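Removed from the display is one protein chain of the complex; every other protein chain stays in position.
Order of writing sets the labels: A, B and C. Residues in every chain begin at 1.
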């Protein structure tokens, strides 16, 4: 699903965010990305969803070389990559419903289907009662769950979650992990960047550690 | 330092964020505020720094009744309350230095003093190399540390930290806790809202638990 | 679900969400259209008035002697050699005398002892409408004085000159202000649209990240631009019409109407202004949108 070969990323003028990163994620895998703050986790995820472009190396997602992808193809591809951004990127002036529904509306899904899907997701994450609130007027942890719901909404083939439980307590963290696991069961490939040891300590999924822009553990299959 | 007596807060139209909360925090105390996402932790902190006003009850900070405080007095008071907001509230277009320095500039402190203080704080938090970067162009965890640095900058009498380690790994979390402890040693009263059990599990400070807008553990002194 | 209802739904939602900015933009557009079309209206009316005034312009060539009919043809030819004219009238001594009598009215008796002989015969020349500028009239007059027997050429120099200068000054004013206003209109509209987009920067960015197609993103914005242009121009023109009606009502003294047959734009021009407004706004949208579409 995701192939990175000797990828480097420099933020001008001189910040080496990634150095010779090679990583291969199989379809249907679920991997955890860990590492100190500033190690380059977010940058790696940004490259995969082509929010940033690499300076060196080869990035391939679902068979597409992201350095040479056509805009129209990229748009299609993005519809099938769900991303829960570390800073959420919600629209504070729009309702929770609208925020989640957006991800499906851009794919022209039928409204009735969207309604059902949004409600089911919010219910699983325990914020069904906030469906009509403005996204800017709910607690931070609730916003984080909205971001996760949006990422999962369009049944993506690949889901990138950047620190998905940073503002969540233990109980809700479990619900989020359960949701992600169930998506994985249904075939979604997952890459989760996290500091929260509780969600990856006892996992049997692959855990990758980053340090100063490099992968320190060899990327072994589970 | 902080006195809450039967405080209630309703967000229109019908969200009971706080119900009859009574809490007394002594000068020099350090307390942890825990609870599920949406329990009302942030709302409680917002009342204390008068970002929101209570609908019922009495809120007193450093001897001032916040429902009847004069603007000029409130401005003075706020200069001595440091707040690390859950959503950081950094200015992304300004440098890290500028973001931290702001808290001291509003108190008209001399520039040379400000420079030293900012550098020492950023150093303690491990982001000294980011001092001239724009706050919007650093990693999320680095931003969080900038927010903490700004809250601590003006040597506040009262420091409110809302989920200060949500985007930080274990190592840096320890540095942050160390900083907060040292501030507490120097006499700052601290209220820390957090989900991170690792920072309050083994503490001998007071831990307060919230549930659906109520305090569930009686607020006992340590 | 098909594409079109989405666009409409999205547009409606946007308009509702950002109605304050929308109203602002609308007002800006209509104000700009109002100002521009106001000047344009004045300009067209002045052109018309100028044409009317010019109708009454005539040059009089005073002659030494009566022109015999045979000569008339030759003089006519020499005059039309220089330029086409509307009409040429020969006035004999007798005719001039009668006319003076008519002009004096009750004072006619002062002419009692006179013979027509003391008044010189003349040729009155009514120039074509294209002969309007002062310099051409002057040159024409210089030419006429060279006609055989011409004593003097007269055409109300002072007043014609004055009116001509006045007219051309006014035209400069109108043109300059129209220029200024077109610049400011385009500037303001694109500025406003850019600012509107700027406030919705996050939304557009997010749509891009969610994989929205260009049409999905551009469609509603373009619709908005179209609507803004249409309603803004419409409102502007409506205001102008109200202003126009008010002026007409307020200043339609008989003398005024005589000089100025103050009329509104014909429907074609109205439609053109409307279309240009729509086009400008759409163009402004498109140009500004393009900046956000680097995928």
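Here is the rule we go by: a contact is a pair of C-beta atoms (placed from the backbone, for glycine too) under 8 Å apart; a residue touches a chain by one contact, two chains touch by 3 or more.
Remember, it's a predicted structure, so these values are computed and weren't measured experimentally.
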Among the options B:49, B:96, B:190 or B:208, the absent chain makes contact with B:49
Which one, B:93, B:120 or B:216, makes contact with the chain that was left out?
B:93
For the chain that's not shown, point to the residue among C:26, C:67, C:91 or C:119 touching it.
C:119
In the whole complex, what residues of chain B lie against the chain that is missing from view?
49, 51, 71-72, 74-81, 83, 89, 91, 93-94, 102-103, 105-111
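Heads up, the rule we're going with is that only the chains that are shown with their structure count from here on.
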Which contact partners do chain B and chain C have in common?
A
If you tally C-beta pairs in contact for every chain pair, which pair wins? Let me know.
A-B
Measuring between mean CA coordinates, which chain is farthest from chain A?
C
Could you say which chain's mean Cα position falls nearest to the mean Cα position of the entire protein shown?
A
Centroid of chain A to centroid of chain C, CA atoms only: how many Å?
62
Would you mind listing the residues of chain C that make contact with two or more other chains?
none
